[in-house]
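For reference, the structure I am asking about is given below.
A single protein chain has been removed from this complex, and every other one stays in its place.
Note that the chains take the letters A, B and C in the order they are written out, and that residue 1 is the start of every chain.
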């Protein structure tokens, strides 16, 4: 699947693609069926791995059929039942509702997406350690409100970028670890499951039901949570964390695009993009594409929140349906931008001479120092870099601590 | 191409698809090349229809190659040149910049999208004429802030829906008619084109250049406009108009979803959607999916505005790139929702008995009338429907006037 | 009323303030009462100008009382009735609903806001005429995707800014001229008014009712429109137009902020803003504050659309209430930014020497010209400014046509 409207889309591969979502929905159905069989609620003959029954070739039918019921699960269940042995078909999906399957499948896809981004962050953090430490004493002019302010070092700038990535990493890890399975049944009571347990003679059908839920979640590697059909916090938290990521990349990319303006010339992308008509152009193409993402991501998370705020009844009438594409687009775009940011950092060209020249030419960057010296009644010091070195050290140390903990602890 | 994340997506067909955008880009290059040849700037041997040279099979290469330069035009031009006769290849794209081709191609796609929506509106307007007139005297309870207020007629409600569609139609027609070609060259000066005219000995190269621009726009059926690489009003106006459409559908769908609640039961969708687990369910699936669209569309237009507000220099560094997918998604989703709204209206089931029962049971709906009668010192009238009939007549008349004018006059 | 959180807020004066809204609500009630009396529906003794009865001192009570009914009209009517002569009090507000009064009052406030912005635009257009013509041949480097492209003139850049302002002016004029009065009564039927006309013995009470509506709208200087309690197109069109304005200012301000970076130095604000600690700073404070507005405005219009898309029943349950502050903030901020943009343009300092130096130092800006000359097999021309002069002339001519027409024709 190509996307001419979103250059770089290939970087997200099959994450959150139709094919991947389909696979995840089948995985959810399989985990549930397996748990029913394992618990002895469904008969052994019903057991089936569900693999290879429905696949990519069925996507057009599933997609076009999704409108009738408002979601693709109904058609998928029908198609599976049609092709599975009778006993498996009879027990498939029993006790679940469409939203259980789609929510949990989406969660599986989002978890993979978050893991991919976390891997990019590890790569970025390593490069940023290097940039921060290598350029710990490389002076450049600090700029505020577009104008020259006081000297900084390029290492400090890298450390500030690093802080953004570390914040994003922590928030993403936090949200990812809390992405739960959704197992609630028709109206969040799991009534069908409890009824099945009761009618099959279980002494404590409610406990049995909870065990089956836990078993299913365990098979999927997801935590259990009370049915959340209308409480969408796990998804909005992930959406917010993804925007936190693109915020960090947007900051980085805007700095690079600005500092690679020819008149400034302090940074450059390794391979600038060409032009269809001007052979000399060396456009900061990665920065441009990252900035694009950063501009569009906040609106997608706002859509997820709006959906969350608009839930009603036991399962909502449109708000739920508004989430899927917003989360898909946000997730894929965040991955693309993460990957582009990794490349941007890896190939970043730092022109320390240009930094020195610009700092030298900067008018007034010693003004604050002079006023401080006057206040102290002393001569100004030889340098004026303050805690730049300390901030670098402390930020790198924070990064090392983060890397040494598992993601689940973030 | 399927979209499991957006049930109903098929309704938009190939509008604004990768394939359609590719075709439109080639159409733009062909119109330009044809105009250069016709003007005698390019030699006759360069003439070529460009048809069948690059096609669907090239989409993966074009898409993955789009990242390097930040857009898909550079790769397309390279591919075309590679496959075209030498003289055609030499003259292809000369004088244009990537943004000229992509902007104009996007405009062509959006124009088709707007035309498709206008056709849906004509169908909806006809149904709404019928509903408004058929139910001009069908009483029902008017509701405000969820509570019973005073009586209305269902015909009036249909007329109010109609007003929404008429407003949307006018605004869409206005914006669509103003979608211009983008022909500006590298930095909006058309310098290459003027230089070509000058070097080929034209006495008035600037006039020649303007004639070629006009010829190209004419071939594409689009108005001419001064280069608008950084003035995005034509696109934001269209985006706003598309949201105006989804606003109107959202209002309609929310009314239908509300009035088809079982306890109210005044309206129903013709074919309600089923459930994966509850055989009796008759979900208002079209209303639900339309509401989904209405929730997400405003954010997409906001993205287009944000891009417009963030332009800089002669061509922007990310803002431009943020527009494409936002406009694609907004356009396609608006078409899907328009088509769903047409179906919803066509199949709408009106239970006039339920309306009568609910009105009868409504507590206090005569309170205002009683207070008015007391003020006038007279007995209340037999009915209390005010100008409902007049509003219906006037709204239908407005609709008839609109339908009788061409879209270009809207 | 101050706003430390929005520097420059004072520029909007009392537009859309609580005090102004209160005055507008009273104006609406007065126009209605006057029309009832004039039509002979209300007795002559009920006539009253309503001036000076409720004022600023009542704002705290009105504001805190607004929550109970969800809007400030209920309390206002109660307060007026309490203080007015009995007959006036008895007839006040009869036939209207709260939303009629608040919508129409908001429309009056927004119309004044739009007029104020139009006045700023006239000032801006005059400055831009001057900049475009004065610098019609002032060469500077054109920049695309942050990098040097081909030469342009500063006059062309001014003409492009002008195009943005002209587009915004036309759209704002279009939307402002269509801002209607809202007169619908409890559920959009005007039943109370028709009943009053009927009970007072009018032969054709519906026609009488329409005449009273027309008279009221006429007194307010607003067009009549069928009740639009749930069809919010007039407000979203105005909101979109206001964002169109801030988009244009954002583009301008981003260009100025960029080109006033010390390393570029081509433009400067007349009075740059200072710093709390660095005495030498000359920050582009107006540009910064305009950019702030441009970042926040699209979200406010999206809120208005979201409200429009969420209407239900005969008057909505929250969507209506979400509009007021969004439109207030959008309107006031647009005025502030318009005024700042006028000052920015009036005081803009153009350093043509810096432009020449930067163009001279620009690497590769003749590359396209060389490639075109090679294509033509001729020597390059002396200049390479293409249609820059023509675009300037045509844009100024468009501006003059616009200024010479009345705003209502825009």
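The criterion applied here is as follows: a residue touches a chain if its C-beta (ideal position, glycine included) is under 8 Å from a C-beta of that chain, and two chains touch if they have at least 3 such contacts.
From a predicted model like this one, the values you see are computed outputs, not experimental measurements.
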Contacting the left-out chain in the complete assembly, out of C:149, C:186 or C:335: C:186
Chain not shown: contacting residue from C:55, C:221 or C:318: C:318
Given A:4, A:101 or A:171, the one touching the chain that is not displayed: A:171
Listed residues C:28, C:62 or C:373, member touching the removed chain: C:62
Residues in chain A touching the chain absent from view: 70, 90-91, 94-95, 97, 142-146, 149-152, 156-157, 159-160, 163-164, 167-168, 171, 185-196, 198-200, 206, 209-210, 226-228, 230-233, 236-237, 240, 243-244, 246-248, 250-251, 254-255, 258, 294-295, 297-299, 301-303, 305-306, 308-317, 368-369, 372-373, 375-376, 378, 380-381, 384-391, 394-395
Touching residues on chain B - with respect to the absent chain: 143-150, 257-258, 260-264, 272-273, 275, 277-285, 288, 299, 302, 306, 358, 362-364, 367-368, 371
Chain C residues touching the omitted chain (full complex): 1-10, 18, 21-22, 59-60, 62-64, 66-74, 77, 93, 96-98, 101, 185-186, 192, 253, 257, 271, 273-278, 283-285, 287-296, 299-300, 302-303, 306-307, 310, 317-319, 321-322, 324-326, 328-329
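We adopt the following convention: only the chains that are shown with their structure count from here on.
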Computed distance of Cα centres, chain B from chain A, in Å: 31
Centre-of-Cα separation between chain C and chain A, whole angstrom: 37
Chain B-chain C separation of Cα centroids, rounded to whole Å: 24
Two or more partner chains touched - positions in chain C: 143-146, 149-150, 258, 299, 302, 306, 368
